[in-house]
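On to subunit A.
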Amino acid sequence: MAGLLVFPAFIIRIGRLQNKTESGEKGEKNGDIGSVLDKTVLLLHITDTVDKNEVKYLNFSIDARSAVPVFKQIKQAIKRFIASGYLVQGDKLMSIRDMASLHGIHPNTIVKVYSQLEIEGYVSSRPGSGYFVKTEGGQVKKEKESFIKDAAREFLTKARQLGYSLEEILPILTALEGTLSSENEKGNEE
Partner candidate 1 sequence: MFKKELREIWKPVILRLIVVLAIPVVMTVMMARTSPEHMPNLIRDSFPIALIWVANFLGVTAFKAEFEDRSLEYWLTFPQGAGERFARKAAPRFALVLSMVLFYGVLCAISGSLVSDPRAFKIVGPCSVFFFINGCLCGFLSDRNLRMVANVVTFFSFGILTFGFSRILLPLFPKINQTVSPAVVSFSAFLIVAGIMGGIFLSSARKFDLRAPQLFLKRVRAFGLPLLLALDIAALVFHFAGHRT
Partner candidate 2 sequence: MITIHDISFRYDKKQVYDGFSLHIPEGQSCLISGINGVGKSTLLRLMAGVLRPDQGRITYSPKLGTVPKKKIGFISDRLSLYESLTVVQGIELHQSAFGLDGFDDSLLKHLKIGENQSIKSLSIGQRTIFHLSLVLAARPEILLIDEIIHSIDAYLRKFFLDQLIRLLSERRMTIVTVNVNFHDIEHMIDRVILLKSGRIAVDEEIDDLKDKVKRVVAARPPEGLPVLSTGGSPERPDYFIYPFEEEFRRRIDGEIIDLNLTEIVAAFIGGEYV
């Protein structure tokens, strides 16, 4: 692949309200989602007692050279983040205007992305508030599978090119998995 041009690094900014008074824990994920959404607007007014919006920054690159249209690339990236669980129900996507402005894209393109995601059931729009991530079990699982299959296909192709057989790869994979889990534990402790 002749040069994936990281042009530019994309950032999706998500506002997610922390509901400390409700659950006492940081980042409530699946419990009482309806009430979190319902209270979204209200909580915005209480700035003192509640933590400010947690902002998630997610990097991905737009390949300007690719024949895959820009809107599709953005759509796939957002779907990936939803599938991987990094974006969860209730997360608010960056406004159309801010997104367009940040990356020099025509707002119509962003509108296309968001409305297609809405049709496909990944986000829901609330007039006046914006677009919010909507995770439905079945959809996410399917996307997860499709993404991991793509990643695996790429990996296996590379392995083949380098002359590895499946038996030779497996020990490498297992070892790598081990390193990753220990790193993960360390991260969690901190």
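On the choice of candidates, all candidates are chains of the complex that A comes from, given by their letters.
Going forward, contacts are C-beta pairs under 8 Å (C-beta built on N, C-alpha and C of every residue); 3 or more make two chains touch, one makes a residue touch a chain; residues count from 1.
Just so you know, these numbers come straight off a predicted model, no measurement behind them.
Undergrad: State which numbered option touches subunit A in this complex: 1 or 2.
TA: 2
Undergrad: Could you please specify the touching residues of subunit A with respect to candidate 2 in the complex?
TA: My answer: residues 2, 5, 62, 64-67, 69-70, 96-97, 100-101, 103-109.
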